[in-house]
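The other protein chains are all here in position, but one chain of the complex has been omitted.
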Amino acid sequence: MKTIDPSLIAAQNDKLARHVHHDYEHLGEQLARRNIDIETVRARVAAFGVAIPSWGVGTGGTRFARFPGQGEPRHVFDKLQDCAVIQQLGRATPTVSLHIPWDRCSDWSELRQAAEAGGLAFDAMNSNTFSDQPGQPLSYKFGSLTHVDAAVREQAVAHNLECIAIGRKLGSKALTVWIGDGSNFPGQQHFRRAFDRYLDSTRQIYAGLPGDWRMFLEHKICEPAFYATVIQDWGSSFLAASALGPQAQCLVDLGHHAPNVNIELIVARLIAAGKLAGFHFNDSKYGDDDLDAGSVSPYRLFLVFNELIAAEHEQATGFDPAYMLDQSHNVTDPIESLISSAAQVQRTCAQALLVDRAALDAAQHANDALTATGLLQKAFQTDVTPLLQRVRLDAGGAIDPIATYRASGYRQRVAEERPAVKGGSGGIV
Amino acid sequence: MKTIDPSLIAAQNDKLARHVHHDYEHLGEQLARRNIDIETVRARVAAFGVAIPSWGVGTGGTRFARFPGQGEPRHVFDKLQDCAVIQQLGRATPTVSLHIPWDRCSDWSELRQAAEAGGLAFDAMNSNTFSDQPGQPLSYKFGSLTHVDAAVREQAVAHNLECIAIGRKLGSKALTVWIGDGSNFPGQQHFRRAFDRYLDSTRQIYAGLPGDWRMFLEHKICEPAFYATVIQDWGSSFLAASALGPQAQCLVDLGHHAPNVNIELIVARLIAAGKLAGFHFNDSKYGDDDLDAGSVSPYRLFLVFNELIAAEHEQATGFDPAYMLDQSHNVTDPIESLISSAAQVQRTCAQALLVDRAALDAAQHANDALTATGLLQKAFQTDVTPLLQRVRLDAGGAIDPIATYRASGYRQRVAEERPAVKGGSGGIV
Amino acid sequence: MKTIDPSLIAAQNDKLARHVHHDYEHLGEQLARRNIDIETVRARVAAFGVAIPSWGVGTGGTRFARFPGQGEPRHVFDKLQDCAVIQQLGRATPTVSLHIPWDRCSDWSELRQAAEAGGLAFDAMNSNTFSDQPGQPLSYKFGSLTHVDAAVREQAVAHNLECIAIGRKLGSKALTVWIGDGSNFPGQQHFRRAFDRYLDSTRQIYAGLPGDWRMFLEHKICEPAFYATVIQDWGSSFLAASALGPQAQCLVDLGHHAPNVNIELIVARLIAAGKLAGFHFNDSKYGDDDLDAGSVSPYRLFLVFNELIAAEHEQATGFDPAYMLDQSHNVTDPIESLISSAAQVQRTCAQALLVDRAALDAAQHANDALTATGLLQKAFQTDVTPLLQRVRLDAGGAIDPIATYRASGYRQRVAEERPAVKGGSGGIV
Partner (left out) sequence: MKTIDPSLIAAQNDKLARHVHHDYEHLGEQLARRNIDIETVRARVAAFGVAIPSWGVGTGGTRFARFPGQGEPRHVFDKLQDCAVIQQLGRATPTVSLHIPWDRCSDWSELRQAAEAGGLAFDAMNSNTFSDQPGQPLSYKFGSLTHVDAAVREQAVAHNLECIAIGRKLGSKALTVWIGDGSNFPGQQHFRRAFDRYLDSTRQIYAGLPGDWRMFLEHKICEPAFYATVIQDWGSSFLAASALGPQAQCLVDLGHHAPNVNIELIVARLIAAGKLAGFHFNDSKYGDDDLDAGSVSPYRLFLVFNELIAAEHEQATGFDPAYMLDQSHNVTDPIESLISSAAQVQRTCAQALLVDRAALDAAQHANDALTATGLLQKAFQTDVTPLLQRVRLDAGGAIDPIATYRASGYRQRVAEERPAVKGGSGGIV
């Protein structure tokens, strides 16, 4: 697998290393004054990773248009190659999450070997029953796992079971189920019956789940259904996950909630209930905008991580969240967006590790709101850039991964190998 | 109890009765063509009632100001008198819901007799731990049932138990618990611990609940806490109600959700889970605006009732919702707003009874969204005014209750008896 | 142009006409009691029309998928045929609004004749610079009328001028300009400079506008840009329209606003400023959902029409709004959705005509909010179905246009003539 020449990375790093070490040292001093050992933090940050969705390395789009870039990946092997570059430079994305049917291939062991060659493993499998594929016998136009017709539901269940089967071959340990089922008109769907059908279908999938797998249920307030969705919020997701059993948990995509909703509070509720599956990270200003993680509301992301680190700190029962980026890269090079988004998530994790939890407990018990919130702000305001740079440097990655990527000419090279894709959908309005 | 002179009502009705009978007959004809028996619908509508909150008969306000009207009720007996007038004219509000401590009185049996004299019974009791009362030992500034200090929680629990004790004397069968607890700053409150304290406190209240009572947990996304609330949505409410036991259920106030949230879908989920306590009806455009029910989004109210009538039709297990108005009458005479809001809720109930459920089932099974939604629209577009007028007329109420109320001079009369209340809060900004 | 056999329409009408006349008579009686002459209302409703967008007759989709139906129109002539059927049955949609480049054809006079044969005229022209077309020299990936590169802006200006040229051949009198320009990242675009470029580009288009044309500027809060759009709200639209001149006005699409925004208030502001271009009607629950008009919030649509009828009543200066449906029909037959949506808009117009404006004025002057709002409710609650049926019947349309359409077998017939379109975009996530 052709990635970036390590000597280029080394050369780029050489130009910056002196400053990184100097800044790191000063940061260590500052943290020491706050009774924080920078080395401990560094070790934890180095161990942190977030998965890349295979579809993320292609240029995204909207219902209005898609504007492909150069060198779009043609198939799952191209996607793996791009993911390997992301991980090589950024060192925060050790796994890839596949989407079936788009990532189907003829030889799964070849794929597994390719991943290993690229320093990658496989994260959760993703099924797709929200669009029709060529040759598919029955349509999902009016639903999949909740369709009124049992035959459609069976087809959708079988597809999910196939995803599990593929995942077993690849070493995956989880299945993420997101459906587009819902309705566009009041009255179109019987709410309670649709939910019952969802439970019935997911029970069949759950029954096919290996004992060491988990099943991630993903809720979403709207889109593609615009009046109601079947799993519209964490409440419905929780009802379903509870009905299914301990291996079923609730996945939080940061862009899938109503305006103003306090997501970190939902995270806390799911942790307390032992039902937090993990995250699809992205950012949003209006809806499921799928913007780069932390690009619009970095403090919101921090407040989510604050809950995660607190849960870890307090050893919350059954706490083991999975992390994945899930963004739509419409105007940037997807590789660049994924590298920088992973770094942003990693940065946020590092900042949350700096919260003085004992002092926070004390402030909360004293109803000293100003001190409590100030402790979070202090952690968030800390510039942990040198720490992230050291983590990458130590792991063989790039101090400045975007600059190194641009210097490498990777995109231009693959553009030559991969023929241009013609324009996007343009015209669905 | 001095209400409206029945001869005035009769005289007012006489002017309108002929048209009511004529319009009712024509509506009956139209419904008969749709295979609906108007008499059956009328009987069901006549049996429908919605409670009045005792605080609703006073003029409401905002944090900026309160502009009291004439003849504001001074105590619970005045409030009962106003409620009796509302019921006398509108015949859709047979019960009153009290709020302690505001409705405390020295002789509960006298109060019960006064209610009976006014044709009223007592609905759910409401506790108040969101504001401090003169002489109260401990403050709720930083929470009540979830306060970090056990002594404050005990005080709040004791208050709720007192509400139950009062309610037993009055024939109430439910306690509604809404708290203002939450936080205004990230970090101020430990989310999981606050929720645990809530469970601990409500368990103590639940333990004091008579066997034939229910406990209604009311969620709210924000206000008075503006960063996070402890019971922020139906998901948290459901977690708590499940932890408490079968007598605990989830109350839906229509104004307590995030923007865009599909409330009728939440209602369906709670029905399916056997956890729908009932409703606080009002309308809203921005937040918890507490506008008159159905005044801004009448179709949303209809879609909620569509779920309720469907659940009744399908004999959903444990379905027995309680209905109450919960509005803030800032610019209208509260008596007028309550009469017309109750009529609006009653109208919506009547419309939902007109939905052709067999045809709706068929359309849903055929994925015929246009027909399905058209069936709801047809019911909603039916002008059931003559039916509501007949229901009032038959029960001794007023065909046009607002006009009759205005003709009665009731407000001017009580204004003479009840001294003017001085201005509102003015100045909390 | 092969539409529906008039004898089928007549036969269908015959079955219902007796009840329509009877119900119409009773409605007339009821309105007479309210001092409203039903014939006057009928004449005004009969004169009301709303345009169909040519793209509306195709099945819509989302960024996740498109599920085409049978007999999808292949080109503008097929679209005109479908529009002719809609108008033949519903009699509320006398015009069609074209979208270039999708509706380009080789012979515009042939198209004009086809329209006339179908009883149709041409409404506003719509340009498209939000997606790239095959063979297009420069891409709109990073903007069109506001692109940083002058050459791209010139291309987009030229396209708009071409739309005017085409429209002149077809008898159109307006150009609607909606752009997808904006940004997905903070910092991506210089807000003030982008707006200046917008003004510069639109001035060039405006300069090419015939003297009897208008230019409609359409604002939208987000999508396809998800951090910021150039013409994000009516304020920016108004700034631009004012800068351009009297022929430029602001178009309101009901789905293009932030959550909770009071759209009827914006309409009032634009009327007062003489800048209301008109409407793109649809409904929405979450964002730009493009649901069928009035299907989710019929009272909101009524409140908009209340402003329009009031402006007409008060002879507001320069008041001459254009009406168009703009919906995405994802799960219904587009012809059915357009017929019923047009009828819904027509119904709402009829209801707004029933408001007692003198009484409303009086109530507003007396600060009698309950009476004022009750006057609006009374108009909205009136079931004007018989009036709409009469209007259709008198004009040669169908009393029950959906039933007649289904009985006609039109969709099956065109499905044979028009080859199946392959699936949708499926895969832009």
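Descriptive notes on the structure:
For reference, chains read A, B and C in written order, and residue numbers begin at 1 within each chain.
The definition used in the following text is that a contact is a pair of C-beta atoms (placed from the backbone, for glycine too) under 8 Å apart; a residue touches a chain by one contact, two chains touch by 3 or more.
This one's a predicted model, so the numbers in the text were calculated from it and none came from an experiment.
Touch, as defined at the top, links the missing chain to these shown chains in the whole complex: A, B, C.
The omitted chain makes contact with just one of the residues C:P6, C:P186, C:P210 or C:P246: C:P186.
Looking at C:A156, C:A228, C:L291 or C:L353, the residue that reaches the missing chain in the full complex is C:A228. Considering C:A372, C:A398 or C:V414, the position touching the chain not shown turns out to be C:A372 (whole complex). Of the candidate positions B:P94, B:P210, B:G274 or B:G287, contact with the unshown chain belongs to B:G287.
Within chain C, the residues in touch with the undisplayed chain are 141-142, 148, 183-192, 195-196, 221-222, 227-228, 232-236, 238-239, 257-262, 264-266, 268-269, 271-273, 299, 303, 306-307, 310-311, 316, 360-361, 363-365, 367, 369-370, 372-373, 375-376.
Residue positions on chain A in contact with the hidden chain: 19, 23, 26, 30, 33, 259-260, 262, 285-286, 292, 295-300, 331-333, 336-337, 340, 347, 367, 369-371, 373-374, 377, 380-383, 385, 402, in rising order. Seen across the whole complex, the unshown chain contacts chain B at 55, 60-67, 102, 130-134, 139-142, 180, 183-186, 188, 221-224, 226-227, 259, 284-287, 289-292, 295-296, 328, 330-332, 422-429.
Throughout what follows, only the chains that are shown with their structure count from here on.
Most remote chain with respect to chain A, judged by CA-atom centres, is B.
The centroid of the Cα atoms in chain A and the matching centroid in chain B are 42 Å apart. Spacing of chain B relative to chain C, judged by their CA centroids, is 39 angstrom. Chain A has residues 141-142, 183-186, 188, 221-222, 227, 259 in contact with two or more other chains.
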